[in-house]
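Sharing a structure, written as structure tokens. Questions coming.
Removed from the display is one protein chain of the complex; every other protein chain stays in position.
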Amino acid sequence: MSKRYALLPCNGLDKTAGCISREIALKVEERSESEIICPVFFRVAEAKYRQSTQDRPLVVIDGCQTRCASKLAAEKNLKIAEKITVTEEAKKRGQQIGASLRLGSNELALAEAIAQQLLAEESKKEKEVKRAGEEVVAFPEKYEYEIYTKDKFIFRVPKGEQFFFNENDCWAYVIGHRARVGVTDFVQQSLSDIMFFTPPTIGAEVEQFGELGNIESGKAVFEIVSPVSGKVVAVNDELVSSPERINDNPYEKGWIAELELTNFENDRELLLDFKSYFNILKRKVDSFHV
Amino acid sequence: MFSKIKVIPCSGMGKVYGLLARESALRVTQNLRPQECETMCLAYLVTGDQEAREKIEGKNCITLDGCPAMCAAKNVEMAGGIVVDKMKMIDIMKEYKGAKPGTATELTEEGWQIVDEIAERIAAKVKKLAKEEE
Amino acid sequence: MSEDTFMGVPREKIDWSPRIDYSKCNYCMECVKFCPHQVFEVREHEEKKLIVKNPQNCIVFCRACSKTCGPDALSFPDKGEVTRKIKELREEMK
Partner (left out) sequence: MPEGVIKIGVVSCSGENCLGGTISRLATRKMIDEIYPDKTVTICLPLFLAGGEQERMFANAYPTITVDGCDKLCAKRATEKYSGQVSDALDVSEIIGKEIAESPALSTRNLTDEQREMITKVAQEIKTKFEKVFTDYVNTLIKSGKTPASGCGCQCGG
């Protein structure tokens, strides 16, 4: 089956990694029915790409951590299906990126490897999504909370034996082999109005304390630290266009992702129950100046 | 008879986004389009006074809200104003990623520049609405 | 205090803080402005104008500053390794 992606490379012309992002997009485009979105033209003429971004899964290719392409996608409320950061891919593969803006053989090989990965990936991902759909686990829509307040700020912590927390203020609600994961009120209150949500990739394997995307406000970026290890099987897509749901309630409509657990018995050792986390939260709140 | 379009910002006491809303409103109503629009005090609408309601009932309004609480849009609707456009500063700020506009008390240079740009956008909307009403 | 221990382990025993790659750092100081925990320090008059002054202040598993780094000069230890280390330390303390 031929792939049909909408490819959004950062096309960073002043950095080698940016030049690689463009090279990857070219390679994928040549060998599939994908379409490249020019980030520069996209800014001035959004309509040209509307069809393409609506019909096809969007692959965002960032050169470096500045993540210009991801930011552009978030700004335009586009749903990201897959995200690649060249510097991270290089690190994963143990490859160095040279300083010259003209790509050498190393850089071209890296681009080739990443392009091949993208070309091979879609079918695998489709399978994941299907599998995720088959095993629907119903998470509750409402939880009970214990409340701690400071000034006019209210910090809720959900009660119940199925809730687990880490010291990075993220929670997991576990049903069987599935967990729903999110951030706590402490994160949401300290960030204030959340403006951007970068989701984790569906199908990605995450270690305990690995990254599950990030959220960002005018104040700061927060990396979502997964309390559990597992495979990402669902993402709360609504948050891409309405990240304020995390501010409204980070446990109910503001959940982040769902994981199929791979080693929960092991993960548990380093997790906190409601009572222990509530104590930690109180301490954090008391020493926190808004 | 043509009545001026109301450009109503939220109270914006708590966050910089509110101050951006207020300053943008002042800029449009006092400098850019004073003939076609005017502002109105949201606090007065909140009191529920008959006189305040009369000023706004059935009038075209553009509301400027700082945060997702949408105080201006909600209160103007409750008072009977017609909200033709709800602008949300926090959404606009997504286009200025990483910008440091200042605090609820004071804007930075960058903040003022954003105010000017937002005010231009509002002015364009006011111009269009005023034309339609004529 | 929560600052002194992480997951029940003394914070100073956990090796988690940013590493600066000085061949890439352009001293834009975005990380300094960003981090609220005074992990970094600016040294105006020295060759290395930026150092990791208080590694203990860094929140374990937080890598947020590296996301503000345009030249990608900040890196962190491997999370898996650190997790294993924390587990070991917890064992020892039992």
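Letters A, B and C name the chains as they come in the text, with residue numbers starting at 1 for each one.
In this text, contacts are C-beta pairs under 8 Å (C-beta built on N, C-alpha and C of every residue); 3 or more make two chains touch, one makes a residue touch a chain.
Computed from a predicted model, the values in this text were never measured in an experiment.
Novice: Touch partners of the unshown chain, restricted to the chains that are shown, please.
Specialist: It touches the following shown chains in the full complex: A, B.
Novice: Which of B:L32, B:C71 or B:I114 touches the chain that is not shown?
Specialist: Touches the omitted chain: B:C71.
Novice: Among B:I5, B:L42, B:C61 or B:L129, which one is in touch with the chain left out?
Specialist: Answer from the full complex: B:L42 touches the omitted chain.
Novice: Which subunit A residues would touch the chain omitted from the figure, given the whole complex?
Specialist: So the residues of subunit A touching the unseen chain are 148-152, 154, 285-287.
Novice: Across the whole complex, list the residues on subunit B that are touched by the chain not included here.
Specialist: 8-14, 18-19, 22-23, 25-27, 30, 39-49, 69-72, 74-75, 78, 103-107, 112
We adopt the following convention: only the chains that are shown with their structure count from here on.
Novice: Measuring centre to centre with CA averages, how many angstrom lie between subunit A and subunit B?
Specialist: 34
Novice: Taking the mean of the C-alpha atoms as each chain's centre, how many Å separate subunit A from subunit C?
Specialist: So the centroids are 22 Å from each other.
Novice: Where on subunit A is subunit B touching in the complex?
Specialist: Going by the criterion above, the answer is residues 71, 74-75, 192-193, 195-196, 218, 244, 247-248.
Novice: Which residues of subunit A touch subunit C once you look at their complex with the stated criterion?
Specialist: 17, 64-67, 87, 167-168, 207-211, 214, 220-223, 225, 269-270, 280, 283-284, 287
Novice: Considering only the defined contacts, which subunit C positions touch subunit A in the complex?
Specialist: 1-2, 6-7, 34, 36, 59-64, 66-72, 79-80, 82-83, 86-87, 90
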